[in-house]
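Below is one structure, written out as structure tokens; comments come after it.
Excluded from the complex is one protein chain; the other protein chains are retained at their positions.
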Amino acid sequence: MRITLKYFGQIAEVTEKQEEQIDIEAQVIAELLELLYSKYEGLKSKDFQVAQNQELVINTAEITGAEIALLPPFSGG
Amino acid sequence: MRITLKYFGQIAEVTEKQEEQIDIEAQVIAELLELLYSKYEGLKSKDFQVAQNQELVINTAEITGAEIALLPPFSGG
Amino acid sequence: MQNKKPKNVFQQGAISSEFIGNSIYKHQTKTSIGAHNIFLGQVRADEIDGKTVAAIEYTAYEAMANQKFHEIRESAFEKFDLTCMHIYHSLGAVNVGEICLFVFVSSPRRNVVFEALEFIVEAIKADVPVFGKEIFEDESHQWKVNS
Partner (left out) sequence: MQNKKPKNVFQQGAISSEFIGNSIYKHQTKTSIGAHNIFLGQVRADEIDGKTVAAIEYTAYEAMANQKFHEIRESAFEKFDLTCMHIYHSLGAVNVGEICLFVFVSSPRRNVVFEALEFIVEAIKADVPVFGKEIFEDESHQWKVNS
């Protein structure tokens, strides 16, 4: 399955990109994160939430969405 | 004792003046009000507080001030 | 910004949006501020017994009112960690849609500004001798009562 990953704030500093498309076999978010931790070592020490199609999801959520975003702590306003 | 009376809002509509000076023998506010009720019949039906030298006082307060104001309900803002 | 002497809070007529915008602008040099909270009272075209309010004409026991505004200001500075506080109230006629009360508080952090602003506005409504005469379109009037 092809998904678009989006990175923001200090997460994008680690990945050194804001967006990428990857093909995955992962079924749940946790599996995807394992993949990303091996690709981007620095992510392990970062605090972030995951949004799937613009809704926050937990690690055990099934991957259904075409767009998955890694969101560091919100600091608007 | 000579005092200055100040009237505001709907109280001034009854007295038909905003200010007057009178000589009184009244010792407490209640006595002064009796005098004013006889002078201005319409005051009896009005809701107001009394301020002496810019501080609200109760009817049993002694008259010490040079300026006494009859204040209808506040409606600022 | 804390001022120990009563200032004159009153302005003749409505408080303009330019005045408010300019007041906000002036605070941009105060770089310890992180949050502003502004309350504006606007004259409502209330309909009462088939007649519509066209304006409110404000009078005040000015000396006592300025003293009360001063006490409210002092007590708000004591209760809350505020950097700045400004209060302006209209005197004379203010038409419907125009602004008659402008309260402006600023603080390093947002947590206090909400509580401070509400405290100040409620104190103004309760404690300050200002009197609003609601003028209807047919030029009759009634005396406003705060609710």
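Here the chain labels run A, B and C in written order, and each chain numbers its own residues starting at 1.
To be clear about the criterion, a residue touches a chain if its C-beta (ideal position, glycine included) is under 8 Å from a C-beta of that chain, and two chains touch if they have at least 3 such contacts.
Keep in mind the model is a prediction, meaning the values are calculated, not measured.
Of the chains that are displayed, which are in contact with the missing one across the whole complex?
Computed over the complete complex, the missing chain touches A, C.
For subunit A, which residues reach the chain that was dropped from this view?
Missing-chain contacts on subunit A: residues 6, 8-10, 51, 54, 69, 71-77.
Against the chain that's been left off, what residues of subunit C make contact? List them.
Output for subunit C: 17-18, 20-22, 24-25, 27-45, 96-99, 106, 108-110, 113-114, 117-118, 121, 147.
Methods note: only the chains that are shown with their structure count from here on.
Where the CA atoms of subunit A average out and where those of subunit B average out, how many Å apart are those spots?
73
Compute the distance, rounded to whole Å, between the mean C-alpha positions of subunit B and subunit C.
Comparing mean C-alpha positions, subunit C is 27 Å from subunit B.
Check each residue of subunit B and list the ones that touch at least two other chains.
Residues of subunit B touching two or more partner chains: there are none.
Counting only residues that touch at least two other chains, what does the list for subunit C look like?
Within subunit C, no residue contacts more than one other chain.
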